[in-house]
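What you see is the complex with one protein chain gone and the rest in place.
For reference, chains read A, B and C in written order, and residue numbers begin at 1 within each chain.
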Amino acid sequence: MCGVVGVYCDDETITSKIVYFTLYSLQHRGQESAGMAIFSDGEVRLHKGMGLVTEVFGGEILDKLKGNCAIGHVRYSTTGESRIENAQPILVKSKAGYLAVGHNGNLVNYAQLRAMLENEGRIFVTNSDTEVIAQLLSAFLMKFDIVESLRLLQEKLIGSFSLTILFNDVLIGYRDALGFRPLCVGETEFGYVVASETCALDAVGADKIRDVRPGEAVIVDRNGIEFVRIAESKRLARCVFEFIYFARPDSVIDGVSVYRARYRMGEILARESPVNSDLVSPVPDSGTTAAIGFSRESGLPYMEALIKNRYVGRTFIMPEQRLREVSVQLKINVVKENVEGRSVVLVDDSIVRGTTSRKIVDMVRRAGAREVHFRVGSPPIIAPCYFGIDMSTREELIASNKSVDEIREALNADSLAYLSLDGLLKAVGFKRCELCLACLTSKYPVPVPGEKTEPLS
Amino acid sequence: MCGVVGVYCDDETITSKIVYFTLYSLQHRGQESAGMAIFSDGEVRLHKGMGLVTEVFGGEILDKLKGNCAIGHVRYSTTGESRIENAQPILVKSKAGYLAVGHNGNLVNYAQLRAMLENEGRIFVTNSDTEVIAQLLSAFLMKFDIVESLRLLQEKLIGSFSLTILFNDVLIGYRDALGFRPLCVGETEFGYVVASETCALDAVGADKIRDVRPGEAVIVDRNGIEFVRIAESKRLARCVFEFIYFARPDSVIDGVSVYRARYRMGEILARESPVNSDLVSPVPDSGTTAAIGFSRESGLPYMEALIKNRYVGRTFIMPEQRLREVSVQLKINVVKENVEGRSVVLVDDSIVRGTTSRKIVDMVRRAGAREVHFRVGSPPIIAPCYFGIDMSTREELIASNKSVDEIREALNADSLAYLSLDGLLKAVGFKRCELCLACLTSKYPVPVPGEKTEPLS
Amino acid sequence: MCGVVGVYCDDETITSKIVYFTLYSLQHRGQESAGMAIFSDGEVRLHKGMGLVTEVFGGEILDKLKGNCAIGHVRYSTTGESRIENAQPILVKSKAGYLAVGHNGNLVNYAQLRAMLENEGRIFVTNSDTEVIAQLLSAFLMKFDIVESLRLLQEKLIGSFSLTILFNDVLIGYRDALGFRPLCVGETEFGYVVASETCALDAVGADKIRDVRPGEAVIVDRNGIEFVRIAESKRLARCVFEFIYFARPDSVIDGVSVYRARYRMGEILARESPVNSDLVSPVPDSGTTAAIGFSRESGLPYMEALIKNRYVGRTFIMPEQRLREVSVQLKINVVKENVEGRSVVLVDDSIVRGTTSRKIVDMVRRAGAREVHFRVGSPPIIAPCYFGIDMSTREELIASNKSVDEIREALNADSLAYLSLDGLLKAVGFKRCELCLACLTSKYPVPVPGEKTEPLS
Partner (left out) sequence: MCGVVGVYCDDETITSKIVYFTLYSLQHRGQESAGMAIFSDGEVRLHKGMGLVTEVFGGEILDKLKGNCAIGHVRYSTTGESRIENAQPILVKSKAGYLAVGHNGNLVNYAQLRAMLENEGRIFVTNSDTEVIAQLLSAFLMKFDIVESLRLLQEKLIGSFSLTILFNDVLIGYRDALGFRPLCVGETEFGYVVASETCALDAVGADKIRDVRPGEAVIVDRNGIEFVRIAESKRLARCVFEFIYFARPDSVIDGVSVYRARYRMGEILARESPVNSDLVSPVPDSGTTAAIGFSRESGLPYMEALIKNRYVGRTFIMPEQRLREVSVQLKINVVKENVEGRSVVLVDDSIVRGTTSRKIVDMVRRAGAREVHFRVGSPPIIAPCYFGIDMSTREELIASNKSVDEIREALNADSLAYLSLDGLLKAVGFKRCELCLACLTSKYPVPVPGEKTEPLS
């Protein structure tokens, strides 16, 4: 997963700082690398590195990155291999000028596009699908204007892509026609901000103008800001997992508060699968909001059975075999006094592999809980994501291979219930044809080789 | 503030890892530096460095630190200056052998002791009060046995000191006679663990034996474990701020669950200072538990009005003047949908300077809240701490100079209420003479130059 | 300036180490960055970084770089700006496969080629002329075989270029038709080594096969090694400055020992411009060999008047104004006892700006020398280099603006003499039409905009 931003600012000394603050507020979307491209004195300069935003942009780097127009990117480690070459933005230079691209999403037809372009004689420097986007777009921009080039780009690409683009001194934001990933635009006294989520607008005090619509581009240059419709789609495919887990709860996507959606998931779940118990506790931090909703609707007291260590670092060493068992409680610990002799409802947002859930149930039992009931704020995840969320293969997805009762047994829970798909749609407030639900239904909104495509109903 | 641990383990290859895990779980007690001393092949080896536990003990360091007996320390940055020389444990070598000391607390008579020792001809290498403790104890150990030496040490020191000590291959834990700082002992299949808080025992799967009592030492050597009473005191002085803010909520101190104490602070506060409102929200993360208790008791819905950025790094750069205002929301953001048009109760654990509280109230108002009521889970802090918690001077403490109504005005809140001292005592469950309440009463349990001493009632 | 190597080795576990050792021995050709590209499991992997070879390839990196075929590069900091993007080798991927290029030299027509390629629709990622070479060659390789592609490449490029190239699992070395920069090939029991200088062959115990001839390619693949003539030139343009200063004295270029050439420069200089003096001393380290030749021919005793600090680091801090003067002697110090009351001949290889020379003369005078005579092992440098040696602009070249006597005065020397051009030719042993002498004659062997071209006599 990734986060993208773009900034157009009247004061060239603070542009890079605004990019920095917005990236910082999108850090949850990617911790592997961070980068920025800025237009300065007729050329585009690039700075990127491995690590958190605060690590990559330490020292006096920001002071040196001057300009009125910039984009930024944070990247999530989806594979074991993490290389600086894959950090974004990707910058290319052609007859059309400088083009820097930051990409949130994943191309389903990357390999085909790459082979096609190589066959046409194109030469590549990275293994990233973003370079394919940059080369395609740069080629179009040599012949066509921005709007036409984006239209041609949309035609070529299959998959998800929310982009921020620097084309010389023009800032462009584009959200793919199905609208998989969020993208929004805000306004400050200094200029304009394009970002993956509204929490980035809040971080710099920007007022939200509106979400970029699926298939829409926002173009900012010295003449001001302009929204242009590039493509139309009969269906949309907003990623439902942004609402379930990925986005920050203080963000609002396409008019829907992520917090309120998660709260409603908990409320509806409580109605669908009530349980007679002593207390409701979240699995921290991901289950917190749904647990609050569940508690409110059910009337069961909200109480934290589990406490998370706030200092979980990235470089945790592997313990000895003899210590493996005892080290489970390093990241999450039980508040014994809250569970001893009681019946506890644990609420999480989702279950992927189920291994951590099992460990948590065991931990709560060992602390003396009488009963442990597990409630999940979303339906079972049964299929992989091809649109940017690293969700393991089908073999690893516990719900892909087991019935709910088998999962309950694997988790060692007294009861287990998932939110229904209808409940989820009600909580999120979008229609089925406006969302990508592929991970829950195994039917995909665009053709994916070897997978079923969801018919337009 | 600091955290201390001590480990006695039958397997010399995992001792250092157990120290590591326990320190990691006490990281909230100190992030400036970390260190470990371990007895190995007839000598005590020391490894310490600036930074988090995961940073100081990266790579293959732990594998090289072999031995059956070790202590560890994490240190909090109480002053602007942070130097490696001040990192702990402090290791000294004398005729008595090796002595390593980790110290949680603060000596009130440090300057006098240091001057006295220098006058006697002692020579020092650091500016730390822990070196004074180490030199005194090392001198006593040249002439006396461990128990008598600890007795003499207790006689000399005024202030707070929970210590873990390595005297050659003997592990010692000692808690001062008034019991300011917590200290507990646990048992695993590998051996014994002494630590500041029980969450460290949980982290390595140790079963708690019991808290070290005020004035008590725990001594572990190859013959086993022994608890020895060293000193008796008419009164105790457990730091009430450990319960209010400092300790982890999943810890249990002297039989009292920190979580339950905080929950009761919220409950009692709701009874003492009710408010007719739409929802109760914590100021994250410190106010969470009290807010849950307040919500439960008052019946007002618990709902997060504020979301904290989980990636707040340590090296945040100073923004430009023009950006200063807008950068407030980087660490905490409002969930607009939860507050718009509503009356909101914000619950925090305490107020020190009040500057952040004011910013948060403003933020919630800007997001559209109709009313903002502020509730504090502890009485006003009116006096500085001399026992290890960095709490600013009287001038900086807002409650030292202002009435509650003046503070309410400074915070721009519609109403403000603190928990009463009686309410606090009820929540914590200790008698007045068993606690140090100096920051709330300005009366100190031991003589502090220029301050009033609380009479023993 | 730069150094290049290529290795074809039968043992995939040591290839990267051989590249490492050869780069290490070419470190004098570039200290800014180092890099390696290796063919491994069907793809070419790249590792590069800023700093010395030992810094870039620390830890366990070499063990991870496995393969039979690799190239390497060290780069000199010619400009103030040093960026990782400019580090080499440059790796591109196209329909033709992987292509990695390491380049020693400089293209005179870079800007024209880049513009031309951009006009054709090519897209670039760096600002380096090596990317132009890589893209051109990759484009040719899509249509033609290696030999024809190199022929087409040679046709396009104007300037100097000794290249090592990895084209999938084929290793290629190419030296431009005029032979500006050296390139040689050696053989070991493990396979073949291509390198800028023979000292790199010695470093890994390789026996020299022969120099790559101007306009010749060496191609190594699983079928063995092959030398192929690619281009013919009426004149050659071996850089005379490689003999004067740049190459290591233990290297042999096109059959001429660099050491012997420098020694002869000193000998001939002594004959051309004798001086009655007490001793001959080099300006260390560059003037050492010429000074030995001068001493031998003149019969004057060889004695070191100046000693160089062996620990000159790269990050020397700027001293205060008051200290600026006194800090001159940090890098070089005088041996007072050797110069006091004596007449001293100082021999250096060349004079560029003259500022250091002046400081050295002053230093020797202050130490009590009666007379200071300056002798230079090459003719005056009067014109800039466009072929890879960073030699300042004409304004900065002292001999471009001053007569020999004016320079003598500027240096505060009692006498000053340069080697004659004829003397230099005799010392090096090549004919005028076999060398590039542009920095000494201001006539260039290939057309350079704004400069005179030397006619083919």
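Just so it is clear, contacts are C-beta pairs under 8 Å (C-beta built on N, C-alpha and C of every residue); 3 or more make two chains touch, one makes a residue touch a chain.
These numbers come from a predicted model, not from an experiment.
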{"item": "Neighbouring displayed chains - absent chain, whole complex", "value": "B, C"}
{"item": "Option touching the unshown chain, where C:A177, C:C199, C:V283 or C:V344 are the choices", "value": "C:C199"}
{"item": "Selected residue (touches chain absent from view) among C:T164, C:N338, C:S357 or C:S378", "value": "C:N338"}
{"item": "Hidden partner chain, touching residue among C:A87, C:A270, C:I292 or C:V361", "value": "C:I292"}
{"item": "Residue of B:D10, B:D63 or B:E118 in touch with the missing chain, whole complex considered", "value": "B:E118"}
{"item": "Residues belonging to chain C that touch the chain removed from view", "value": "11, 13-14, 17-18, 20-21, 24-25, 27-28, 31, 52-55, 57-58, 62, 188, 190, 199, 202-205, 248-250, 252, 257, 259-260, 263, 285, 288-289, 292, 295-296, 301-304, 307, 309-311, 313-317, 319-320, 322-323, 325-327, 329-330, 333-338"}
{"item": "Touch list for chain B against the chain that is not drawn", "value": "46, 84-85, 91-95, 118-119, 121-125, 134-135, 138-139, 142"}
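To be clear about the criterion, only the chains that are shown with their structure count from here on.
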{"item": "Both-way neighbours, i.e. chains that touch chain C and touch chain A", "value": "none"}
{"item": "Magnitude of the superposing rotation for chain B and chain C (Cα, nearest 5°)", "value": "180"}
{"item": "Distance from the mean Cα position of chain C to that of chain A, given in whole angstrom", "value": "50"}
{"item": "Centre-of-Cα separation between chain C and chain B, whole angstrom", "value": "62"}
{"item": "Length of the line joining the C-alpha centres of chain A and chain B, rounded to whole Å", "value": "36"}
{"item": "For chain B, residues contacting two or more additional chains", "value": "none"}
